[in-house]
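Below is one structure. I have some questions about it.
The complex appears here minus one protein chain, its other protein chains still in place.
Our next item is chain A:
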Amino acid sequence: MSGAVERRSGLSGARILAVLIKEFIQLTRDRLTYAMILVMPIVQLLLFGYAINSDPRDLPTAVLVQDQGPMARSTLSALVNSGYFEIVRTASSPAELDAAVARGEVQFALTIPADFTRRVVRGDGAQILVEADASDPAATGGAIAALASLPRTALSRDLVGAASKPGADPFEVVIHRRYNPEAVTAYNIVPGLLGVILSMTLVMMTALGVTREYERGTMESLLATPARPIEVMIGKLAPYVVVGLIQTTVILILARVLFAVPMAGGWIALGLGVLLFIVGSLALGFLISTVARTQLQAMQMSFFYMMPSILLSGFMFPFRGMPDWAQALGSVIPVTHFLRVVRGALLKGLDVVALWPSLGALALFVVVIAGAAMARYRTTLD
């Protein structure tokens, strides 16, 4: 008897081993968990390690060159040579330039005025204008820093002769940070958080919702009733649309009150985007729950979706900083498009027409995912 008591009181290696072995066996039984443990670090390391770049280069730039002189050409090539700018559009009017920035088609717009060469040669306060879409300060920071040294280096070869005046820069770069002149990170992050928070709660909640019914056995009863799949889906998802709308309202109010995030308008586009995004997230959650067998698996799948939504969507790191393949991957994620809608509407005041590409992408996502979820949801237990 004393032996038994002693055995109970000590720390038993054998008993720890027993639990340990059991735990390992269970771990390998759940194939999805097993796969996640192995695949997650590899995929994410490769994906995010190569994709994320907080100092983006080759940013799309539109130019309006009104001066045909040699100084303008040299300045342009110096700009490109800095590595930060890639000229994707040559505008013919200031309005065109403006629109390209507003739509988010380009990050920078450069204007070289008609009298540029003349003023440089005369040393008469030459200027070029760079307008930056600074809604994401991180995306423009490096490039703007590079602009500082442009006047000194750009024309060094052209001005070896008489016109070079030591000590003074031959021209000035005027930088307009549009949409976020003070480069407040919160202006970019807070609207972005709307997308992240909505998808985090909505995808996960619905993913667990259906799986829970299967796990608890209530689905068996539900399926034995005359309720149709579409009826179950709508009934289960509708409450979360309300949840999503409440979250949106709370986040927007806090964004305004605590962070003074500018709200330039675009309310209709924002509303439409929010609605599409909520429905899309819910449909995705529903799809996950038709695939996952347990609530744990549903959690893991939701998590697997969340990581790229945060890292590849342009939420945390500049979208344009990523290599093309990562941008392509990011374009599949609805959060990417939602962020463009939210930032476009709030910071730039864009309307439905201007945000159409992103809204269209969200709508497509809703249709595809809801269709897949419907197709997968069964009225039987087969």
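We adopt the following convention: contacts are C-beta pairs under 8 Å (C-beta built on N, C-alpha and C of every residue); 3 or more make two chains touch, one makes a residue touch a chain; residues count from 1.
Everything below uses one rule, namely that contacts and distances are computed from a predicted model.
The chain that is not shown carries the UniProt protein name "ABC transporter ATP-binding protein", picked from "Cation acetate symporter", "Indolepyruvate oxidoreductase subunit beta family protein", "Aldehyde dehydrogenase iron-sulfur subunit" or "ABC transporter ATP-binding protein".
Touching the chain that is not shown, out of A:224, A:257 or A:353: A:224 (per the contact rule at the top).
Summarising the interface, chain A meets the missing chain with residues 216-227, 379-382.
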